[in-house]
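The structure under discussion is supplied below as structure tokens; questions concerning it will follow.
For this depiction, one protein chain was excluded, whereas all remaining protein chains were kept in their positions.
Entry: subunit A
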Amino acid sequence: MKRRKFDAKQMPAKIGNELDDRFKLASPVRGLLTKVFPDHWSFLLGEIALFSFIVLLLTGTFLALFFEPSMVHVVYDGSYTPLRGIGMSKAYESTLHISFDVRGGLVIRQMHHWAALLFVASILVHMGRVFFSGAFRKPREANWVIGFILFILAFFEGLMGYSIPDDGLSGTGLRIVHGITESIPLIGSWAAHALFGGEYPGEVIVTRFYILHVLLIPGIMLALIAVHVGLVFAQKHSQWPGPGRTEHNVVGYRMFPNYVSKQGGFFMLVFAVIALMGGLFQINPIWLFGPYEASVVSSGSQPDFYVMFLDGLVRLFPSWELSGFGFTLPAVFWPAVVGMGVAFTVPLLYPFIERRFTKDKAHHNLLERPRDNPTRTAVGAMVTSIWLITTITGANDIVADKFNISLNAMTWGGRIGIVVIPVITFFITRRICLGLQQHDREVLAHGIETGIMRRDANGRFYEVHQPLTSEVDEHGHPKVLEYNGWTVPKKMNRVGALLPAVKGFFKPVELPSETPRREVEGDDRSREEIEAGRR
């Protein structure tokens, strides 16, 4: 029999047919290729978290090839001469080994740490976007909850990650973890004993945190991220209001090629930023901190930024210890355990809390501009202000030092600030939202302020407004437009008063389109007026 000629052109079709015969793929694949995604820059914040997580998995795997999570005592004999001959744990020694004696180890270690910071930071910002735009409302409450659990897991994942090198700084952090655990009423000392496997610091905590850090928590996170992204996919992304956009459709571009190419490019960019930071910016130089010794601490002992709010709370809380009947309720229990508990549960339940107040049971696929929900925005701003105050307080010794402020003044400032500032923030934010709302309505009714002053026959001065519609009501006034939930143009250049910018750096790439600039005498004058208005 004559062997059929191999036809490369037919191969893709052939493979496609063979696959479809077995898996019946044609229709689902088409659905995937043409799935429509709405577009907005703020929808990419969560992607940064996803991409950093991938970088964390990659770099973490490399580190795990060399890191030894053991507290066995060894004497250092590596390349870093200042620490030679000093006793330390195996964990610290192997971290030094990665930093100095593994080819490319330091860059991977620093990328891992920078990626971790970027991961948590992008989660926070992404969460802010979802919160302030109301994207967590029905039907997306479950995804908010999953996302927030991911944040909590990221928090502990990071905390454990910077604890396991067992350097001077991370040991100080562990001591605080121990002190906080100890403060829990009734079971505190038993819980701390169980966690550390005996008296602090014991010999197992690094090993235990390590297995949680590399297996258990990332495993749960991976599963939750899959559900998180899967739900976004299944429920279809929410979108900002705009012309043609309703609660029942998605306006945007197709997954292939537009969305996927943007995602792919963006992933490379995020990865690039992490690589550059890992190579160029030093982070956590553990060799400068020395091995952990219980008697040694330095000033400026800060945790990673996302833990600083907790440290700040602990710094601010007054020395209110309760004791009686032979028992003690340590002061640190309130800010550390109760504070953390509140910080990790109230936001988790926020969609349900808000719904209890608004009694809103409708589906929401259109996002809300922050100004259109002043109370929620004010609550968000208030929480942000609390977070900022506590986070800054978490570094108040540094602030006091750099700005030459008394340390005690910083503490008192924080104590008073955390009571007063959130309340003020709430009311100011609310007023700003209402003001912005009002201004939107004003522009829709009267048009854009052009900055052109005219004087009428009576001698009265008035500003010329550019109406947003050419339709007029029965009195000949421009019609009052209805607010539709999206941006109202408030500057003349938003409605095309400016000529398009000429592209090109040294010389124009293309000559600007021939806009008839000076055709008619009257047209010419109105153009000049508008340009005068923008100067």
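Keep in mind that, in the parts below, contacts are C-beta pairs under 8 Å (C-beta built on N, C-alpha and C of every residue); 3 or more make two chains touch, one makes a residue touch a chain; residues count from 1.
Operating definition for what follows: contacts and distances are computed from a predicted model.
A.B. asks: Tell me the UniProt protein name of the chain this structure doesn't show, selecting from "Glycine betaine transport system permease protein OpuAB", "Adenosylmethionine-8-amino-7-oxononanoate aminotransferase", "Monosaccharide ABC transporter ATP-binding protein (CUT2 family)" or "Cytochrome bc1 complex Rieske iron-sulfur subunit".
C.D. replies: "Cytochrome bc1 complex Rieske iron-sulfur subunit"
A.B. asks: One chain is left out of this view; which of A:Leu222, A:Leu269 or A:Val419 touches it in the full complex?
C.D. replies: Missing-chain contact among the listed residues: A:Leu269.
A.B. asks: Kindly state which of the options A:Val36, A:Val125 or A:Leu212 is in contact with the chain not pictured.
C.D. replies: In the full complex, the listed residue that touches the missing chain is A:Val36.
A.B. asks: Sort through A:Gly16, A:Pro185 or A:Gly341 and give me the one touching the missing partner chain.
C.D. replies: A:Pro185
A.B. asks: Under the stated touch rule, tell me which residues of subunit A contact the chain that is not displayed.
C.D. replies: These residues of subunit A touch the chain that is not shown: 30-31, 34-36, 73, 79-82, 87, 100-101, 103-104, 106-107, 110-111, 139, 171-172, 175-176, 178-180, 182-190, 192-195, 197-201, 235-236, 244, 246-254, 257-258, 261-262, 264-269, 271-273, 275-280, 292-301, 311, 314-321, 323, 326-332, 335-336, 363, 365, 396-397, 407-408, 411, 509-510.
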